[in-house]
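Complex shown without one protein chain; remaining protein chains in place.
Right after this comes subunit A.
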Amino acid sequence: MKLNERSLAFYATCESPADNAGFLYKRGERHTAYHRRWFVLKGNMLFYFEERDSREPVGVIVLEGCNVELCDSAEGFAFAIRFGGSKSRTYVLAAESQADMESWVKSLSRASFDYMRLVVRELEKQLQEMSRGPAGGYAGSREPPGPCKPKPSGLERSRERLAAVPAILPKENGCAVWNNVLGADRLPGASGCGGGHDEEGTPRPPPLPPRRRVSDGEAASAGAAVAQSPSTFWRLHEQYSREVARLRQDWQQRRRGPRP
């Protein structure tokens, strides 16, 4: 069976970040001698090189469907990559320390595409459920708690748009760039925000995207705006940011309680 080996070699050696990398000893197939190789894990592909600076991998192990097990063997820090089929080869590898072994076993056992997809679907579901209803209490000031009410069709479209969003993520060097809203290195939550805003004192609004400003009218109608089915990812993103900014201000005010 042909494989796009040239592209594989490029993928292995290009600048994209690896999920793990380091020296491991690999036991040979026919002979039980161990060979020290430089291993690079990217996604569900485990590449191995003769040397750390080799230009091309010697080989690759496709990890989809594998199990990773610790070895009982006397050789220190050994572990095995096993596959389901009866005639499948077991890859025995050994690390150079306990810490390395644990790190590799952890990263290899979760390296499958299937696993990643599972986690993504779970988060996608969570996000859709959060944007759908006031169950989390975020919009408590606007809607009564209780079972979710049927939503306008615009919100349905927005949910689908949410699922479609990753296709147009801005990216740099294969990494998502997401820190473009609300000065996002600060997270809302119990640890407190950089900004705060009380009714009487010096207003310190939370950092906002430079082009937009929160206005009460806009924020209050954020729900309605979402229902109008924004046609671009940017608009949807902005709507969420306005909503979150407004809610965060409310939360800050409520947390401070009545002023003396």
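In this section, contacts are C-beta pairs under 8 Å (C-beta built on N, C-alpha and C of every residue); 3 or more make two chains touch, one makes a residue touch a chain; residues count from 1.
Assume contacts and distances are computed from a predicted model.
Engineer: Considering only the chain that is not displayed, what protein name does its UniProt record carry among "WD repeat domain 63", "Proteasome subunit beta", "Eukaryotic translation initiation factor 3 subunit H" or "Pleckstrin homology domain-containing family J member 1"?
Structural biologist: Hidden chain identified via UniProt as "Pleckstrin homology domain-containing family J member 1".
Engineer: From the listed residues A:36, A:110 or A:255, report the one that touches the chain absent from this view.
Structural biologist: A:110
Engineer: Pick from A:19, A:69 or A:250: which residue touches the chain that isn't shown?
Structural biologist: Selected residue, touching the omitted chain: A:19.
Engineer: For subunit A, which residues touch the unseen chain?
Structural biologist: Counting only subunit A, the missing chain is touched by 1-11, 14, 16-21, 40, 42-45, 56-62, 64-66, 83-85, 87-89, 106-107, 110-114, 116-117, 119-120, 123-124, 126-127, 130, 136, 138, 165-167, 169, 171, 174-176, 178, 181-182, 184, 187-191, 240, 244.
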